[in-house]
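Excluded from the complex is one protein chain; the other protein chains are retained at their positions.
After this line comes subunit A, so read on.
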Amino acid sequence: MPQIFHPRINGLTRILLVGGALALLAVACVAYFVDRSPYLTGQGAVPEQPVPFSHEHHVGGLGIDCRYCHTSVDRSTFAGLPDTYTCMSCHSQLWTNAQMLAPVRESLKQDRPLVWVRVHKLPDFVYFNHQAHVTRGIGCESCHGRVDRMPLMRQAKPMTMQWCLDCHRHPATALRPKDRITAMGYAPAGNGDALLHQYRIHTDRITECVICHR
């Protein structure tokens, strides 16, 4: 009976088998890293805003407190976005003719709010609460990064559930005293456990599903 397959097929089959296994492994590795890449998490994204507002200038340069504009951050789930009057409390006196601020003046004239674009988006099944975080020792910087160094606002962190849980599992490392919540560039003083006690944070509860998903 003649040979059906060339003897080289044996070697080729082995190469294909090993290659197939390696290819599967490679696909799994690529999927693992793509899933965590900024491409999918949106980390570092800078959405276009109606006015190119610079946090670097207002926070870093002028030293305006976060709560001056984000007024409801310690009272509500939503931090709050500044209305046109907040902008105009300074800009009715300063840079009154700046081209960059034309949309703000237009907003005031027409009595229509500026439509800011949300930078830090969470899925609708996540019930994030700003008040619960900033009144329990979590600084703005922990999630939003060094906004005092951002000429344009960008998404500082990956905002994945894994990233949330990293902190929910070990909250002590992120805690700050009450007067340092809005500070930028704060270095933890190593008193996390004392703060955990002071804020009465129950570490066994804050990883339960219902804390964030209702």
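The working rule: contacts are C-beta pairs under 8 Å (C-beta built on N, C-alpha and C of every residue); 3 or more make two chains touch, one makes a residue touch a chain; residues count from 1.
Heads up, the rule we're going with is that contacts and distances are computed from a predicted model.
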item	value
Per UniProt record, name of the chain withheld from view ["ABC transporter permease", "Fe-S cluster assembly ATP-binding protein", "Molybdopterin-containing oxidoreductase family membrane subunit" or "Mg-protoporphyrin IX chelatase"]	"Molybdopterin-containing oxidoreductase family membrane subunit"
Among A:132, A:161 or A:183, the residue in touch with the chain that has been omitted	A:161
Contact footprint on subunit A, counting only the chain that is left out	1, 4-5, 10, 13, 32, 35-36, 41, 158, 160-162, 165
